[in-house]
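Here's the structure we're looking at; comments come further down.
A single protein chain has been omitted; all remaining protein chains appear in their positions.
Labels A and B are assigned to the chains in the order they are written; within every chain, residues are numbered from 1.
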Amino acid sequence: MHPVSTGDAPTPAGHYAQGVVHGGLVFVSGQLPVDARGEIVGIDDIEAQTRQTLRNVEAILRAAGSGLDRLVSVTIYITGRRHWAEVNRVYAELLGAHRPARAVIPVPEIKPGCCIEIQAVATTGES
Amino acid sequence: MHPVSTGDAPTPAGHYAQGVVHGGLVFVSGQLPVDARGEIVGIDDIEAQTRQTLRNVEAILRAAGSGLDRLVSVTIYITGRRHWAEVNRVYAELLGAHRPARAVIPVPEIKPGCCIEIQAVATTGES
Partner (left out) sequence: MHPVSTGDAPTPAGHYAQGVVHGGLVFVSGQLPVDARGEIVGIDDIEAQTRQTLRNVEAILRAAGSGLDRLVSVTIYITGRRHWAEVNRVYAELLGAHRPARAVIPVPEIKPGCCIEIQAVATTGES
């Protein structure tokens, strides 16, 4: 088991690694719509926030030798089901032909200013 | 890694596969109380909704050569903890002797008319 660390995604704000690699899988910590400098992106703009959050997931996957096209399972938390269509649209655009297992879960709040959080599991391609 | 696809569970409403098989595991997308034709089943009837949602999980597992008796970990999202006892009862009935790891998580909403969503990981039996 080893942690993933990249300057291309936000530094963890708490006691966690950006991701962990074990047994041919990468477990990606819950990512927020925050850029690599730690600034929240696109407050109240779910399109921009979805894009930034997926970019963070992608940066962590790449640092582990993986990528969005190796995602196996994705859990998307959103602050209201009203965001579903827009999240799905941007997600489809960034994932292209690849369609992992997915669940979209409405929650009452995330971090103030954040409408979305994404947790994911991917293959490293080495297994 | 390959996607699971069956006509016995609802067609994905968004950019995801019903399930994904990788490394001897099946990752099942969040299933709703929707039948294979896309109709919500048992509005405000948590028993009927739990049954339908588990049937969808089962159909996807079977299409992957797995089954409810190979579930490893199940996450059940419900719109209020008041549903817990009834969900547990139907779940116990359908799973029989098999008891995977499980978490039941209350959420503020799912899809309108839906009280439950189930995400799961099972073994294919091939690993």
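Everything below uses one rule, namely that a residue touches a chain if its C-beta (ideal position, glycine included) is under 8 Å from a C-beta of that chain, and two chains touch if they have at least 3 such contacts.
Only a predicted model underlies this, so the values are computations on that prediction, with no experimental measurement involved.
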{"item": "Touching the absent chain when the full complex is considered, from A:29, A:88 or A:123", "value": "A:29"}
{"item": "Residues belonging to chain A that touch the chain removed from view", "value": "1, 3, 12, 14-20, 22-23, 27-30, 75, 77, 105, 107-112, 117, 119, 121"}
{"item": "Chain B residues touching the omitted chain (full complex)", "value": "23-25, 70, 72-75, 80-81, 84, 88, 91-92, 95, 99-108, 121, 123, 127"}
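In this section, only the chains that are shown with their structure count from here on.
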{"item": "Length of the line joining the C-alpha centres of chain A and chain B, rounded to whole Å", "value": "23"}
